[in-house]
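Written below as structure tokens is the structure these notes are about.
Here the complex is missing a single protein chain, while all its other protein chains stay put.
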Amino acid sequence: MDTKNQFSFQFIFVMLLYLIIVILSVMIISLGKNIYDRINKDRNTNYELRVSLSYIANKIRQSDRDEAVEITELNGVDAVLINELFDDEKYQTWIYFYDGAIYEMFTDADTAFELSDGMKVVDADDFNIEKVRDDLYKFTAVNNEKSSDLYLSLYSKAAGHE
Amino acid sequence: MNRRTNVSVGMGGTLIITVFVVLCLMIFAVLSFTTAYSDLKLSNKAQEITTDYYSIHGRAEEKLAEISDVLYDTDVNESKESILRKLSDIDGIDIDEENLNIQYEVSGEKNQKITVALNLFFTDRANYEIRAWNLSNIELPVYEDEIIDIWEGID
Partner (left out) sequence: MNKVALNSKVSLVEIILSVLIFATAGIIMLSCFGIARFTQIRANDKTEAGMIIQSDFEVIKSLKSTVEMHEFLDESYEEKEPGNIYTKYYDENWKQGSDRDYSVTIVIDQENTRSGDLVKINISAEREKPYPFINKGSREIYSIESRKFFPYGGSHE
């Protein structure tokens, strides 16, 4: 009788130990997975903020010529308009925020188009364009509740000014 | 008559669980590190390009200061030809005497350059106006021409 009880007692404790080991193992794997998830999320946020602001910075720096860059409104949203001349033909590049992403549209001058016609550049939760002065603009990109600002200045005359 | 039964509960089971857990965590650890490291490399790359841009911007400003000094030293009664001759002594600038334009380029190490275009105008003294200060690539990528056979339909 005692042997039987002793057997049950030891067996239960060993089983309990195994159960604890399995539960702890699952918890530790979950922890590792959460750490990886967080790092991945941070990387995505960092990538989208960096790419969106670097993209707009490069576009503006490449277009710093007389009357080339303009901040205007497009179908109710703020947009950067870059006027270009190729082979005596006028073209326009529109950069705007629409449907959770920054879009770019390259088109003939004064051609009407829908916001959805543009090419998606990078995802973003929000993208704001603000004119601080005639030659200074502030761009704000927001992703995963994290926002980053970038100021850009123009040396040439901005479009639409003396 | 007396039989002794040995009961071994899940022999090796713990080791298997341990190996499985260690393997999973090792995979997560390596994935986390490679993800973070690749992002750091991209950030470093972006930093190098931006640093290069500001370096060539600084050199472009130095050249602008040189041009400004020459224009500042000009006399009120000095002729345009004389002013243009003084400007042509500055290294690395192109002068369009007909349209009174000056252009120069400053190149960097990351395949980027800044092209500066100035308009000259004359008030009480010679002055300049910045017409362009734009960034561009030094070398553009070359795309090979591809001849694609197009299906012309069934005869």
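In order of appearance the chains are A and B, and numbering begins at 1 in each one.
Keep this in mind: a residue touches a chain if its C-beta (ideal position, glycine included) is under 8 Å from a C-beta of that chain, and two chains touch if they have at least 3 such contacts.
None of these values were measured; they are calculated from a predicted model.
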item: Subunit A, residues in touch with the chain not shown (by the definition above); value: 3-4, 7, 10-11, 14, 17, 21, 32, 35, 39, 42-43, 45-46, 49-50, 53, 57, 133, 135-136, 148-153, 155-157
item: Positions on subunit B contacted by the hidden chain, ascending; value: 1-12, 14-15, 17-19, 21-22, 25-26, 28-30, 32-33, 35-37, 39-40, 42-44, 46-47, 50-51, 54-55, 57-59, 61-62, 64-65, 68-69, 71-73, 127-130
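FYI, only the chains that are shown with their structure count from here on.
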item: Subunit A-subunit B separation of Cα centroids, rounded to whole Å; value: 20
item: Touching residues on subunit B, where the partner in the complex is subunit A; value: 7, 9-10, 13-14, 17-18, 20-21, 24-25, 28-29, 31-32, 35-36, 38-39, 42-43, 46, 50, 53, 117, 130-136
item: Residue ranges of subunit A in contact with subunit B within the complex; value: 7, 11, 14-15, 18, 21-22, 25, 28-29, 32-33, 35-36, 39-40, 43, 46-47, 50, 54, 58, 61-66, 155-156
